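For this depiction, one protein chain was excluded, whereas all remaining protein chains were kept in their positions.
What follows is chain A.
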Amino acid sequence: MLQSNPLYRSTPELKAKPLLAVEDLAVHYRTARGTSRAVDGISLEIHQSETLGLVGESGCGKSTLGRAILRLVEPSRGSIRLDGRELVGLSQTALRGERRRLQMVFQDSGAALDPRWTVGQLIEEPLRVHGIGSLAERRARVARLLADVGLPADAAARYPHAFSGGQRQRIGLARAIALEPDLVVCDEPVSALDVSIQAQILNLLHDLQARRGVAFLFISHDLSVVEHVSDRVAVMYLGRIVEIAAREALWRAPAHPYTRKLLAAVPSLERRGRRAGRGIDHHDTLPSPYSPPSGCHFHPRCPMAVERCRAEVPSLRVTSGAGHRVACHLA
């Protein structure tokens, strides 16, 4: 069935069988204010050694989706299969085994690092928890990992506070790749960094993927960063994917009005002193996920919306072929 999917015919370097297959995944939070549909029925696939970018503005549910894939938050429905093995419903014990293959890097790795541990201990921890190697073997592996992420060997004996934001992100990456995972979910990994340091970390991710064949789900609000690192890009709006396409197709022929709005808003050196046909939009906030608009969630902000958009939820369907899918009645 997958072989017949045009998405994979068009990208022969990808294996037909996905590494990760997410189907109709939903995360609903029940609170005093009602039910928040943070993730509302998302399907996507990630292939070995591939980077799928996930872009959207704050509150669109992209981080919740990333956490749900690792089951750091519990999905309300849907399926997450890693190499065909269902993760939803797996016990925490059984899940621990799968975690070796599935890791995460956060925006502020510094906050995720225990300040009382040395960097060496921090990087060794996942190896120890999973009972890998002897102490000496683990130490050797920590030394290799430090080199892999571009940190000096003497970093092992120092504490996290002695490192800058960019270096702490390197430490977080070393921990994430210690168990040689197949997929790393990177949640805004460079958003807190200065542009010169951001480039260093993006290059490091690029090199790690080339050397180890790891796949990334790269989550960011920054379309230019996502576009730079990704093979394919998914655009998320209020709990749903509105468009997914190969990176070139997305910027050459964006099909969803929201994608076009995002692209027009990205500051660009090439567009000096010229606005990219940006209109004035009074709805400059996402609607609440507690009471999302009817039909297409984007219709209140959409310059093209017609009656059907208010009434009917658009499905994510193939447009112009080549694995380019869009959820818009008018595309």
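Keep this in mind: a contact is a pair of C-beta atoms (placed from the backbone, for glycine too) under 8 Å apart; a residue touches a chain by one contact, two chains touch by 3 or more; residues count from 1.
The rule is short, and it goes like this: contacts and distances are computed from a predicted model.
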| item | value |
| --- | --- |
| Among "Nucleotidyltransferase", "YIEGIA protein", "ABC transporter ATP-binding protein" or "L-arabinose transport system permease protein AraQ", the UniProt name of the subunit that does not appear here | "ABC transporter ATP-binding protein" |
| Residue among A:E45, A:D182 or A:D231 that touches the chain left out of view | A:D231 |
| Contacting the left-out chain in the complete assembly, out of A:V73, A:A264 or A:V313 | A:A264 |
| Per the touch definition above, residue among A:D114, A:E137, A:E180 or A:D194 touching the missing chain | A:D194 |
| Touching residues (missing chain, whole complex) on chain A | 57-58, 164, 166, 194-200, 202-203, 206-207, 221-225, 227-231, 247, 251-252, 261-275, 278, 280-282, 284-285 |
